[in-house]
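Here's the structure we're looking at; comments come further down.
Subset of chains shown; positions unchanged.
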C-alpha cells in the first residue's frame, strides 16, 4: 500500500516536559488508522503537529512525499489535511453554513459572498450525512451533539485527503455514530484516509484497519486491527496486562433517600423515580433525551416547573445549587474543561472550592489541614499528580476528573450525580473510575450516573432508567440491562414494536 | 534662594498663556541672578498637591512660592505652605481661610466677578430689557464661571431686577469645558431647539473668547437653518466674550481671515490678562527684598470692542489679514 | 407573529430605541423642529459616528480602543500642518487617513502581535498621542492648529465641510457611505466573517486557519483609518483643532454609541448598521437636554441613565432568549 503520510522521529516538549519522544507514524493511502493511547499519551499533540497547530522541536513530517513546513495550519490545510479537534471549535455567533465555510467562502463580484450557493451546498452535505440541522440556524443554538456533527461536516466538506478525527463521537448518540461510520467507510472507498482517535474500544474494532499505540510520549506498537484483540491493544496502552472483567457485585441497598416526583421542566416531562441509599442508578438515553437536564434539576442548576424533589424525606427548593448542596447532593458536571476545571487554581484549591461554600462558619482557610485532606484523597483516588501546588491544568484528563470527584467527596455529599464522568478518559483511567464508583457505593454513597455508553452502565449500575424525549421509557434491573434492550427504549423503537405486535395480534 | 512658580499645565488658551508668561518671567529672574526660579506645571489637582508636598519635604533654599491653585480643593495644601512658613503669593484662583490670610503675601487676581458685571452693564447700555432672552454659555462647573455669573447678576440686581426676573431672562448652557468645539456644538443644538426663541431679543454672554469664537464660526458656517438664521440675526443684540485672545481681537479689528466684523450686533470681549502672572511673581520678588505689598491685588477689567481694540495687547498668535 | 416581533426586537432594537428617543425629541422641541434640525442630527453624528464605525469593528473582535480621541487630535494637528504646506484637499484627506491608520497600526501591532491587553495598550497610546499633539503645538509656538485661510484651497475645503447635497450635509453623506461600506464588508465579505469569527471564538478561528494576528491588527488599522477620516471631516467642518479638548472623551462616547447600537462588548455579535442608529441616539440625548433647558449639570446624569436604559432593554431581550 502507498504511504500517504510519514511522521519521523517527532520530538516535542512543553515547559521542559517531554510530550512526544522520538515518535514515528506511518499512514497508508486509504486506510482508517486508529491512534491509541491513554490520556496524555500524546495523541492530540502529535496530530496538532501534523496539522500545524503546534510546531515540533525536531523530526520530519512527510505528506505525499513532500515535507510539510513546521507550525503552519494553512500549509497543512493546503496539503489536504483536515482536523476535527477533540474540543469543539464552533463559532456560536455564526450560522451553520458560515461555520462550515469560514475562510473558504464562495465569492463573486467584488468579493461578495455567494450566500445562496453556500447554504445550498451546506444543506446537501448535511443531508448526505443524514443529520437534521438547518443550514441558516445560529450554531450557538445547536446542542452539543449537533455541534460535533457540524465539526465533522467541516472536515468532510474540505474534501481533504487525510481527515483526522480526534474523539469525534464523545457527544454523539449511537444512531449518529453509526451514520458517521458509514460515511467514513464510504469516503474511504473513494480514497480518503482517516486517522481515528477514540477511547471506545468497540468503535475502533468496528471501524479501523490499522492501529498505532502511544504510551508515555513514546511509540509502542502498530499493526493490523484484524490481527489483534482489544485485550492486546489495551495491554499495549497501559503497559501491563489488565482485566476488563465485570467488577459489578450485588450489594444490599438501604432506604429510599431521593424521591423525584413528577417533575417537568425545560427538556424533561413528568419524570418520577426513587433512589435508595447505596444504589448506583444509571440514566441513559440518546443525546438530548433529558438525562442531563434531570440531573441538573436535582442539583439545582435548572429550575423545575412542576413536581417536587425530596432528599432524605425533605423537599428542597430547586433552582439553587446551594440548596442541593445543603441536602448532601453533589454533581460532577459534564464537559470538564468548561464546567469543572478552574484553570488558574492549583489542585488543593480546585478540590476545596466547593467545600468552602458550605462550611462558611470559619471564613479562614486551614492550609495544613486542607493539604492533608488532599493528600488523603490523592492516595484514595490514586491520582497521578506531582506537587499539590501545581495548576490543575498540568494534569491529564483522567486525573483532573479525580480532583473534581474529590471536590465533591470532600463536601461529604451523600448523593453523587456523575454526568458523563468518563468522557475523553482512557481505558485504564475509566476502569479505575468504575472501581472507585463501586467502592464508594459500597461505603454507602448513592450514585446517579449519566452516560451514553451502555456497557459502562452494565458494568456498574444496579438499575438503569432509559429516557426518550424527556420522558422515562423504562426502569431496568441490573440483570435486564443489555445493549439491545436499552437501545430499543432509547430510540422508542419499542413503541413501534409494541404497536406492530398489537396490529398483528 | 529659589522661587517656585506653580501653575496648571496647559498648551493654549488662557491657562496656556499663563504658563508661557510664567516661563518668560522665570527665565528673566534666572538671568538677573538675584534669585533663582523654577516652574512647576501640574497635570491635575493631585499632581499639584504632590508637587507642593515634595517641595515642602526639603525647604532648604526655598524662599517663596507663587501658585495658581489648580482647583478649589487646594485649601489645606495652601495652609501647609503657610504652616511651613514659606512666603507665598496666590494667583487668580485665590482661596481664603484664616490660616492662609494670616501668611499669604499677596492675592493677585483678575476680576472674575468684574467680567460678568461689565458684561451686564454693557448689555443694559445696549438696551437689555426684562422681556429679552440671555443665553449664558458657561466655561465649566468650577468657581471661576460661578463668579462670572454672579457678577452678571450683581449688576442686574443693582439695576433693580428681582431674582425671579433675572431667572426668567438668563438661561445657562451646559459646560463648554472652555472648548471652542463643544461651545459650537452646544450653540448649534440650542439654536435649533425651541429654547432659541427668535421672537425675543437675544443676547449671548459667553464666558470666554474660545466659546465666542465657536459661536462666530457657527454663524459663519452652514449648519444653521437659513430661514431661522435670518430671524435670529435680526434678534441678536450682542455677543460677549472674555480674556483677550488674539483671534477675537482680529475679528474686532476686522482683520480675521474668514470672519467679518459683525455690524448687526455688538461684539465685545472683557479683558482677563494672563500676563497678570508676571505681576504675581514680581510681587513675590519685591516682598522677598523687603518691600511692602498690597495684600489684595485685583487687576481691573476693561471692555474691548471695535473702537478701542488697538489699545490692548492680546495673547496667543494669530495671522491677521 | 409574536415570535417575529420578538426576533425583530432582538435584532433591531437599536432602531426602536432611536425612534423612541427621536419621538421624545420631537415632543419636546415641538413646533421649533425644522428640517434642518432633523438633518443636523445627521450632521452632528457624522464625526463621532465615523469613529464609532471603526470602534465597532474592533469591538466585534472583542477588543477595545481607548486611543481614538487622541489619535483624532494628533492626526488633526499633523494634517492641518500638512495642508497648510501642500494646499491640496485630496492630499490632506489621504494624509489624515494614513496617519490615523498608522496610529491604529501601532495599537494593532502591540495588541495583535505582542498580545498585550488592548485596554492597557490603548490607554497608554491615548495618553501618548494627545500629549505629543499638545507638545508639538507648544513647540511651534501656536495656540491652535488652524487651516491657513489665505490658501486657495481653503474655501473649497470649507465648502465641503459646510455644504449640503439635497439638504443633507456632505460630511453626513461621507459617514453614511463609510457605514454602508462597512455594512457590506461585515455582512458580505470573507474578511467580515473572519472578524466575527475572531470575536466569537478566537481559538476556533485560529484553528480554522484565520490569521488571527493579522485580522486583529487589521481592525485596529481600520479603526485608525476611520478616525483619520473623521479628522478630515472635522478639519473641513471647523478648519481648526484644539489639541487639549478636541476629541476628548470620544473613546467613551463612541463605545457608548456602539453599545447602544446593539453590538456586544464581548465580540462576535451585533450589526454595523446599529452604529448609525446608536450614534444618532447618542447625539439626540444632548439635543434633548438642550431643548429641555434643564440644569446643565444634570446633563451627564441624563446621559448615564439613558445609557443604562438602552443597555438594560437589550439585556431583557437577551435574558428572555436564554431562558
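Some notes on this structure:
Going by the order they are written in, the chains are A, B and C; count residues from 1 in each one.
Rule of thumb we're sticking to: a residue touches a chain if its C-beta (ideal position, glycine included) is under 8 Å from a C-beta of that chain, and two chains touch if they have at least 3 such contacts.
Computed from a predicted model, the values in this text were never measured in an experiment.
A single copy of each protein chain is placed in view; the full complex in the file contains them as A x1, B x1, C x2.
Going forward, only the chains that are shown with their structure count from here on.
Ranked by how close its C-alpha mean sits to the mean of all protein C-alpha atoms, the top chain is C. Taking each chain's centre as the mean of its CA atoms, B is the chain most distant from chain A. Rounded to whole angstrom units, the spacing between the C-alpha centres of chain A and chain C is 45. For the pair chain B and chain C, the distance between C-alpha centroids works out to 33 Å. Centroid to centroid, with C-alpha atoms defining each point, chain A and chain B lie 72 Å apart.
Listed in rising order, the residues of chain A touching chain C in the complex are 53, 73-74, 77, 83, 85, 89-94, 98, 102-103, 105, 107, 111-113. Interface residues of chain C, counted against chain A in their complex, comprise 184, 188-191, 193-194, 196-197, 199-201, 203-211, 268-269.
Across the complex, chain C is touched by residues 10-13, 16-17, 138, 141, 171-175, 177-182, 184-186, 188-190, 192-196, 210, 217, 221-228, 245, 247, 257-258, 316-317, 319, 321 of chain B.
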